[in-house]
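Every protein chain except one is present and positioned as in the full complex.
Showing subunit A:
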């Protein structure tokens, strides 16, 4: 039983953002095989042989199948001095989806989207997600509602009114969470309320990937939050909320948000009712990739020099082992 993801993100020739940041990690991820033909995102059947270590045996291990639609093809990300390339229009996106549909292969377990610049493109994405959900009601739509820290204001209503309502898992940062809910976050209590508001809008799983709230571990850390609404076997609903503090790094990385969303997809797939573990694994992967990247970047730049965007490209393929099996380096607190 394979697990198929449709990822609609940017492609860059060089470096790791968008689909480049998502595909390789999802493809190398180890996905436990599920015997149950159907499972809902609320509870599922765990394969016994996974408990017996079966996931390490070659014939039991499957990666995610990642189908990728490239929303743009650029030479590199826009943090470099120069960038050049082509964008996919909403019509062209539709054409590609048509091809998949005509062949009757428009069946997906997940959809993954991230940074998008264009409202009509985003609306076409929503149409596609809705159609895919009609084909597979168990489809999980993982959405990074990228609104950034400065703009794309015309995308905001589309995300708020159309995208987030069809999403199952979202990964906003604090700014995006505030924008979508119209509520500020100054305390942990605010964060919990904002996540509850986001649940009301649609998604059962919300991770606020970073915030300005003061960390307990000191200012070398930043605070993230997660919240997951779960339907218990007895029909009651429960919400697990977590807080996790992650080490800050003194550099600007590009593509980490895309990697985060992809890895949260993978780890919530492993642990659909255990957001604490899913987040610990996801944030740990991020930590290992970032540490490897920053070490390499400093080495390449030389002492006393700020690494360039090229030098700061995520060390993705070099981090394969950490992606497959991350050592857990931080603990989430259940609120």
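Following the convention adopted for this analysis, contacts are C-beta pairs under 8 Å (C-beta built on N, C-alpha and C of every residue); 3 or more make two chains touch, one makes a residue touch a chain; residues count from 1.
In the analysis below, contacts and distances are computed from a predicted model.
Asks: Considering only the chain that is not displayed, what protein name does its UniProt record carry among "Integrator complex subunit 11", "MAGE family member F1", "Pyridoxal kinase" or "Response regulatory domain-containing protein"?
Replies: "Pyridoxal kinase"
Asks: Looking at the whole complex, which of A:63, A:148, A:202 or A:247 touches the chain that is not displayed?
Replies: Answer from the full complex: A:63 touches the omitted chain.
Asks: Touching residues of subunit A against the unshown chain: what are they?
Replies: These residues touch the chain not displayed: 2, 11, 13-14, 20, 23-24, 27-28, 58, 61-70, 73-76, 80-86, 88, 92, 95-96, 98-100, 102-105, 310, 316-320.
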